[in-house]
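Worksheet: the structure to be examined is printed underneath.
Of the protein chains in this complex, one is absent; all others appear in place.
And now, chain A:
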Amino acid sequence: MSFYKITMERVIVSMQDPDMGMKMRNQRLLITVIPHAMTGRDIVDWLIQKYTITEEEALHIGNFLVKYGYIYPLKEPRNLCLKQDETPYRFQTPYYWTSTRWPASELDYAIYLAKKNIRKQGELIEYEKECYNALHKRINHTWDFVVMQAREQLRASKQRRKADRIVLECQEQAYWLINRPPPGVMDILEQGPDRRNVANTRVQLVSGQMLAIFVKYCEQYQDHDPIMQGCLPSNPWITDDIMYWNMNSETVTMPTKLRVERWSFSFMELLNDPLGRKELLTYLEKEFSAENLCFWQACEEVRHGEASKIAAKVDEVYKQFLAPGASRWVNIDSKTMEKTLEGIKHPHRFVLDDAQMHIYFLMKKDSYPRYLKSELYKNLLAKAIVPQETKKSVFPFMRRQRHSSPSPALVTQTAEDNGKAKPSAAKANAGTASQI
């Protein structure tokens, strides 16, 4: 889950490449000159150039580099963000990378706060004071050690040049801003609930074949993809006009041309559309083979229905479709029929699978191609609607009213209630939306 440390460090290493990396220079901080620094503008420009991205994206990425502590600002150190101007920044030393020293230790934090406290009275800000006091209580037994370490580190740093001292202080401060963020600042290290992870193993990949089918599929469906090509009369999410959904609903009397066309793409497309299924049934009735589709549908209900109803449903299917002399007898090959009849004695969810598959492929290879060539289909395709594009509103800034639709839960409940002839408890109105 911390893979981002690997990818981010790749970027940081690229940035510090001696040939292709960033050009660093001395930056003046008040009266001190800090070496190996760069400006925010330099960082953004380098990212744009190296990764061929826009300024917006470069700034977005640059901000993460700062927020995750791989680059820190020399001015306004508490404000961990990337400014696209002359503001100076520096690369964080790998010693303080979140991948190297994680999790941050309480002891180290105590020493850091103690140093700040000793160095300058009142340098600790409010939340730091609270942390300091809390730590003092919690690890009181080692407090002498903490103070001693703090004093020692301060003494050692006083012997450094001012520029180095400033750099070291900034580095340390940046590290702690990330690992102990002040209240109100987003904790960038939050990862969500713990996951168990497994050790790294790499597998070599090899390219594949038969890839032309993807090109073909995308081409075939391109005109049907609303996000890519738009849709007629208009996309409801853009114009607030729900015509598109009304014209393509399950119960529409005359479907759109695109919809009818799509039935010819595959047998599954025809079956997945309730209207398509209805049309197919009409066609099969003319051919006296409607029982095939009905049988297929009944098998689906067994496969996806409640476990408790399986036995009863299988029995129904047997009586209607498989029993000798059944009213809607389906023509399955003798071997499959034998196997199925045997299996029915101990009915389970998948007992009709073989028979269902046989009938499915029968319809797919035989009835379906003939349906597509039939007058029934061709007439429907000819009569199918091509919607007019929604005219742009005269007042483009006036938003259409967004109408509610009846909840699917209501539709079924009403049907249930009607069946039971009981007054519906729900009084949800199609025109109003319930507010919570």
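Criterion: contacts are C-beta pairs under 8 Å (C-beta built on N, C-alpha and C of every residue); 3 or more make two chains touch, one makes a residue touch a chain; residues count from 1.
In this text, contacts and distances are computed from a predicted model.
A.B. asks: Missing chain's UniProt protein name, "Large ribosomal subunit protein uL3m", "Metaxin 3", "alpha-amylase" or "Guanine nucleotide binding protein (G protein), beta 5a"?
C.D. replies: Missing chain, per its UniProt entry: "Guanine nucleotide binding protein (G protein), beta 5a".
A.B. asks: From the list A:Gly69, A:Pro88 or A:Pro236, pick the residue that touches the absent chain.
C.D. replies: Only one of A:Gly69, A:Pro88 or A:Pro236 touches the chain omitted from view, namely A:Pro236.
A.B. asks: Among A:Met20, A:Val185 or A:Met268, exactly one should touch the missing chain; which is it?
C.D. replies: A:Met268
A.B. asks: For chain A, which residues lie in contact with the unshown chain of the complex?
C.D. replies: Residues 1, 3-4, 7-8, 10-11, 14, 47, 50-51, 53, 56-57, 60-61, 64, 186, 192-193, 195-198, 200-203, 205-215, 217-222, 224-228, 231, 235-238, 242, 244-245, 248, 267-268, 300, 303-308, 349-350, 353, 357, 360, 364, 402-405, 407-413, 425-426, 428, 433-436 of chain A touch the chain that is not shown.
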